[in-house]
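The block underneath contains the structure these notes are about, expressed in structure tokens.
Of the protein chains in this complex, one is absent; all others appear in place.
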């Protein structure tokens, strides 16, 4: 293993999130012949959202495998290969397609280890693109991380930037457990999509890991805590910078993984600020924003100087037309307004 | 329509939950030729958990249709029939099998109305058995209502007793929206399963409706609020009766539906007691118990005299062996202990 | 097939082509210089059907009031051929309140209940839905049929199998159509599919399976006619695979670097070929061809005009229509 023990400094090499993911996979593949990639259009195309860029050229069709449009078939095959000790990295093109293969994911990938009483391991990474914001409508714009995090037996990783994307991918591949790796299309740094400059950042060339289960304090602050993840971290940081100019000090907690969930990071920050805003691009009810609020409510509700605020998709399918879609997404404007409401 | 406006008195005719469901379906079928039933073993067998008892004898194979083991196929067919104006009642035998047909459920059944801008209706009932307690292990014992309630576009109904089972089924069939009707095997009153006497109760013979979206105060109390649903209502009522003898007054809120969720019923009760225990047989994290806690935390955390308590399956797959399974289920003993903890 | 039928089919093919061509132009018009998929008057993914007109036109020529079509992520040709209003469809693609779905659906979710037209962006999932539509038609004693469309890539999805078996066991009036355009995004048919003709799969369900070669609208018309007649007569479902052509990228913006057959794509365009053949047989004159194209262009212009002049929805409209 070429990884360093503690995450290295980022250096000065600027890389997109997509490229960072692909690099991490490539480094693991060089290191370990049991690692291979499979999914729709992961080969010559390089993954619709760039997650396997250049891997086909280096490793060929034998280790970067284009599949038929048979998600149950090839995710099941990933599980079978993992059970036999290989380390497949399988791509589900859009997380929205989970419904055609959810049995393999939640009843097999996630449960075999437990059902077997620990006798069988399933060291597999399932990666999928999430999120909206570019008018791809109800079946291609969901986040759904709350859905997966609710179901036991799989880790759920949600990077927000290139550095974490690379380090978390390395950790995911080396993990002996199934890891669902959800990357936001809008944070991939793709040339053909509107993007935040935070999607292109300094990333070390060598392999390194970011531990799964540790939140990051993306920005320190004292007035309000924003607990968030994925693309919404980028928006929240933008808002925090802007509000700093108005004398409002926002702390931004980037969860980085939902399973395991770094409860302590949430509690520590809320203990400090007394004000909690959860920003989530997934549906509002019965999901992440409720869980984060519950963590405080079941630990010590008196920590809260104000009721918890939840900014998430208001339990509607994602609409197509831009004004409609931006009407329900957690935009910078809404984040900013929610922070101010908490301080009002 | 033969239904009365307000739910009628229960009368003195004792009926199991399973029979109550089947009766409601039968009454709607007599009334409306567009209603039909489809699923695995719903015909001569009468539904593995009795939900279609005697319907085949009355209505025949043309309206009570046994299907191949093709859940995507026949749930999709239910959607197609509903889109054309019929009112299919489709059974998914165990909710655990959702993974082989979740795309039809969450990307089609639940979204077509919205995607069509309201132009298309999907008046369909999807019913499924939930829950454990009889050693059916990880793939046949889940509740999963949190999973569905998180996803927009379908109502989610969860009766706890025969009266509600009948009235909610009638409402579900008459609803112009897709309704997921989740019934707990352990509350069906089946002859071949351990049961609480509350699963056999007085139910009127005629058709009637129970409104979807209204929680019931299953028992009034002043010291602690238990918010719960389905079989856990029965357990909670048992505990409340027992604790009454010890001078502890427990209020039991039976949610009856998760979508729409009767938030006000939760808030009113907690306002009164200041102490909230959520009892849920679904997985703990990112689900119902978090949502209920969040409702209080985002409304007024100062209502809480004590931190919220959540008793749910502790994020493990359901194990097979009885001591293991009862180790993770929300049993009467654990409910009782949790209530006492809230008062300690 | 009469001369009039031929002319009608040609006209419809041109109408669709002119539509797709204009949508392509409009789609790209305001996305440059920094190409952004979410920007412009038409945002989001755009899967155009240029080259696949023979499939839609040859099949839909047999459909009548009350017949249903469920299409895919690439739905425009079937929508137009099945009679969906061009104005309302275009307004939907432009995300306007006058759109089929008031801007909520978009190009992959076009719903027209009057014409029993719908589509879905999830591969092969329209097949089961068509079975249910056919159940309703059959139960109500009509002779209507449900047509379900997928691509050849979709024929490897489980829903395909379940729907074919269901329709066969229940003897439902469904015509299952596969548009084989050789590609599923970047994956060629041969790398994804374990046989050369999906029509062979029909035998596994005891139903007729026909493969139409050469993207020939008249051959499609013949084969589809037999399948539709069979369904109307209560004799059950059929499977029809149509070898067709993806003239453009998978979606707009697809550079097609992977595409081995790119060079010969243009020469395989079915429309000039059909025009030539109709002219040779005397069914079409140059002047008629000009007229057909001009009429199509005028209709398309008007539809785009209608769309652009229609209002965009308000953000808060997003909260409506979750429940009826």
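Here the chain labels run A, B and C in written order, and each chain numbers its own residues starting at 1.
One rule holds in what follows: contacts are C-beta pairs under 8 Å (C-beta built on N, C-alpha and C of every residue); 3 or more make two chains touch, one makes a residue touch a chain.
Values in this document were obtained by computation on a predicted structure and should not be read as measured data.
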Per the whole complex, from A:23, A:41, A:103 or A:164 the residue touching the absent chain is A:103
Contact with the hidden chain, among A:19, A:140 or A:155, goes to A:155
Out of B:26, B:88, B:117 or B:133, only one touches the absent chain, namely B:133
Residue list for subunit C contacting the dropped chain reads 156-162, 164-165, 168-169, 191-195, 198, 200-201, 203-207
Per the touch rule stated above, subunit B touches the missing chain via residues 40-41, 43-45, 48, 66-73, 96-97, 99-100, 133-140, 191-194, 314-317, 319-328
Listed in rising order, the subunit A residues that touch the chain left out are 36, 67-68, 70, 72-86, 88, 103-104, 107-108, 112-121, 152-153, 155, 176-177
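In this section, only the chains that are shown with their structure count from here on.
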Centroid check, CA-based, most central chain -> A
Rounded to the nearest Å, the gap between Cα centres of subunit B and subunit C is 40
Distance in whole angstrom between the CA centres of subunit A and subunit C is 35
Separation of the C-alpha centres, subunit A versus subunit B, in whole Å, is 32
So subunit B residues touching two or more other chains come to 72, 100, 103-104, 107, 114-115, 152-153
Among all residues of subunit C, those touching at least two other chains are 99, 101, 103-105, 109, 120, 122, 125, 158-159, 322
